[in-house]
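Let me begin by handing over the structure; questions about it come next.
With one protein chain withheld, the remaining protein chains of the complex are depicted in position.
In order of appearance the chains are A and B, and numbering begins at 1 in each one.
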Amino acid sequence: MNRRLFTLAAAALAALSWSTEVLAADELRVMVHSSFSLPQPLLAQFEKQNGIRLAIIKGGDAGEMLNKLILTQAQPIADVVFGIDNTLVGKALAAGVLEPMLPQTQDAPDANLGAALAAVDYGFVTLNYDKAAVAKSGMDLPKTLQDLTLPAYKNWLVTPNPATSSTGYSFMLATISAMGEEPAFAWWAKMRGNGLKVVKGWSEAYYTDFARNKGAYPLVVSYATSPAAEVFYSKEKTHESPTASLNLKGGVFRQVEGVGLVKGGGQRATALKFVDFMRSTPVQEALQTAMWMYPMRAKTTRAEVMRYAAEPTEFEAPTAQVVAGKGAQWVARWTKVVLK
Amino acid sequence: MGSTLDQSGAQVTWPSMSSVVLPGWLRRSVWLGLLPATALLVLLIAPLGRLVLAGWAGDVNLPGAATATAWSFWSPWQDDYLRWRVLWSLAQAGITCVLAFALGLPLAWVLARFEFAGRTLVLRLLMLPFVVPTLVAALGVLALWGPHGVLSGWLGINLQNTPWLLLYGNLFFNLCLVVRAGVDALSQVNARQVAAARSLGATPWRAFWRVEWPSIAPWLMSSLCLVFLYCFAGFGLALVLGGQRYATVDVEIYTLVAHELQLGQASVLALWMLLLTGAVALVYAVLEKRLAAPSRVEPVERHTPQGVTQWLAVLAAFGVLFVICGLPILAIVWRALDAGWGTWATVLNTESRAALWNTLRFSALALLLATLLGVLHALAAQRSVLWRAAAFLPFVVSPVTVAFGLLLLYPGWTASLPLLLAAYAVLAYPFVAKSLAAGLDSLPPHLLHAARTLGASLQRTFWRVTLPLLRPALRRGMAFAAATALGEFAVTLFLSRPEWATLTTLIYQRLGHPGASSLDEAMVLACVLMLLALLAFLLIEWPVADRHGSRRSPTSAVSVGALRHA
Partner (left out) sequence: MLELRHISQNYGARVLLQDINLQVAAGEIVALLGPSGSGKSTLLSIVAGLQQPLKGSVWFDGQDITQLPPERRGFALMFQDFALFPHLNVLDNVAFGLVEQRLPKSDARARATQMLERFGLAEHARHKVWTLSGGEQQRVALARALITSPRALLLDEPFSALDAELRQGLREEFCQHIAAAGMATLLVTHDEAEARAMAARAVRLVAGQLEPVW
């Protein structure tokens, strides 16, 4: 008797699970990175307006996501991709995973992203510091990247590994772009000697090593919008962010993200509508506090909390060709210089 | 054919267990193992093979990739950096094993031989570390021993960038394996044999060494092997707690595959990992088969501790368990409770409820599938060393290679629920298989012969005798499998959809953006996950009411059959 009950329960559970997973015949597969987030009502509205189901597929970190697209070129697993940024677009184009879009869908192709991607948002990878930790140390903030190599700032910086994190990758590119290849790697070597900590990704750096979260490092490679997020997600209502951006020359990277069509994917018409959707005003307004990026669309109302995230005025933005050509080489060299 | 020794020590040949349980046509291991073999092949071996093929044939277009230096099969040993990685991975796994054994065996002995209040609760709570997501566990450990940790501050030590944090973290996750295995093994020891040894002049220590130890050795070795494999192939924990210097080989593979698409180099590393861990698994399988012996069911009874020394031992056991396994969890719970009612309220919104439902049903389905696979595999592994070693396969193959190999092999099926659940079932079922195999080993074959001659057909014998006798072993295996399914350590590697978000993915999402409330919410969700796991363990291992049991005497301990062990 128990056995029968058991098998019945199992069958019911299985049936229940499967029934809710019935894939609609019409669905638009959107490949995104793990930081993608938009309010559900907005997405639902898109689905209703276009009579199609949105199947969002999260592919991990942006670099990982692109690699998954490359690996599955022969049988694409998505129709649209969001999250390829200016550091990855060269690799994407060279691998041929993006389909060039018709000019009408773009008002002005972004110089950084080329014709195959429509820019959706941008952000800045920069250093963040914990105000309390810095105050406690009694020292002034470093004014240049070279300052960080001084003994006074030993064991101050934690960075994600460029090999495994697009955040770390962007930061590395910024240093190389500002200083030049040889001086940059010399700087990294000095940083290694000055107690630089390398971790896998942004979450690890921010939550386990950053001084704000009881770690030992007052400086972390993060985003210009992170201080605003700290206020947004703070426990008590506060008017000052516990962290702030430290924009050093050579330490700020401008990241532009875009959406594009996957070569070999389906649902072309709806896909183009999705591209427009991502650049529409409601989405542009929402993505500020959903994904903590700045909207690309001019004259979008800025969210209230974004005043804690002032945009850096100086930043590095190497061309896609340069990045595509030497990116992998630089990462390998970085690993050798800093880790091995 | 199996054989036992009769009273005079001569060999008596009786048909082996599996030939009695199963009819001829089903007897061959090949048939029984068809389903598990297919699962292993399709979900583990084929993806790995496909990845290796892609790497060596070079059919993936890698624009702008740095021209790889000449890589050969021996590269991991020639390159200094990689050699250090591999050797360190082996070393930290080995050290953890030694520590886990040294701590785990005494703990198991205390839990198995003494009866005291809270004993069952401790056994349940022991399994919680398994469920905690790696990053959350790391946060818990750091809250204690990190730069601003409670304990490190109190003791005035700095463990930053030392391997000790990693070893502590390893023990946190893996000690429970050794302790549980030890408790189960000690419950199988034949009391009469121990009594005989004592009456023949052996001191308690000698009796342990000569009678109990040989009986429990296979179980312990099995769990130590598992601990070794987990630590060696472990991924996230080493990276977070050890930093880059003390990370394991799997991190290299992850970097090579996921970010650099250097499939050739990655597959060489993966194959070496497979060889090394496969060797460990084979050694274990050979030893287990050789040491497998049916035992008479006469458990050593538990008694309340008598005397100061024994009570001290119990307290010491509690202490060690608390420090190693309990504190990090307590740190997480503390942080969650500290978050306040507001956070708990927001966490119970629609998104979290959906995630909770997903966690529940995915884990339940994966558990069902894992149980089925585990039972079949255990039956097939009775006589075959290779099958026993094969049970370790899911621990031995790097999950990174599996995830990406799956992408290459079945792009159309990725981001599909059945594949995800099957993957989880495959990762979880070895616990069921190994627990059952150990149970089957110690099942006296005469019982099944008796059942057959009393009129029970093969299926009836299985349902009426074999399964009830194996029920405790099955439940133990299922509990660990459930913990694995709930913990989802490989979740970040597979493609997923937001509507399939589970508690674990939600936790990682929260930790994906800054803010104190994000951290709080992550902690609260981790608490919910642990509560869920505790509930699952309670359900699975619900002790069967011993209504018909007799008590030897009111004053001594309750006579609880070894096979009805709670």
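Methods note: a contact is a pair of C-beta atoms (placed from the backbone, for glycine too) under 8 Å apart; a residue touches a chain by one contact, two chains touch by 3 or more.
Values in this document were obtained by computation on a predicted structure and should not be read as measured data.
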Visible chains that the absent chain touches, using the contact criterion stated earlier: B
From B:Gly49, B:Pro411 or B:Pro444, the answer for touching the chain not displayed is B:Pro444
Consider the whole complex, including the chain that is not shown, and state which of B:Val465, B:Leu511, B:Cys527 or B:Ile540 touches that chain. B:Val465
Looking at B:Gln78, B:Thr203 or B:Ser457, which residue reaches the missing chain? B:Ser457
By the contact criterion defined above, which parts of chain B meet the unshown chain? Give residue numbers in ascending order. 1, 6-15, 20, 296-298, 444, 446-447, 449-458, 460, 464-465, 468-469, 548-550, 552, 559, 561, 563-564
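In the analysis below, only the chains that are shown with their structure count from here on.
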Measure off the straight-line distance from the CA centroid of chain A to the CA centroid of chain B, and report it in whole Å. 35
If we count contacts the way the header does, which residues on chain B are in touch with chain A in the complex? 60-66, 80-81, 135, 138-139, 142-143, 146-149, 160-161, 236, 239-240, 243-244, 251, 254-255, 258-261, 339-340, 343, 361-362, 364-365, 368, 404, 407-408, 411-412, 414-415, 417, 463, 492-493, 495-498, 508-509, 511-520
Over in the complex, which chain A residues touch chain B? Could you list them? 3, 10, 13-14, 16-18, 21, 29, 34-35, 37, 55-61, 63-64, 67-68, 70-77, 90-91, 94-96, 161, 163-164, 197-200, 202-204, 206-208, 212-216, 222, 226, 229-230, 232-235, 243, 292, 324-329, 331-332, 339-340
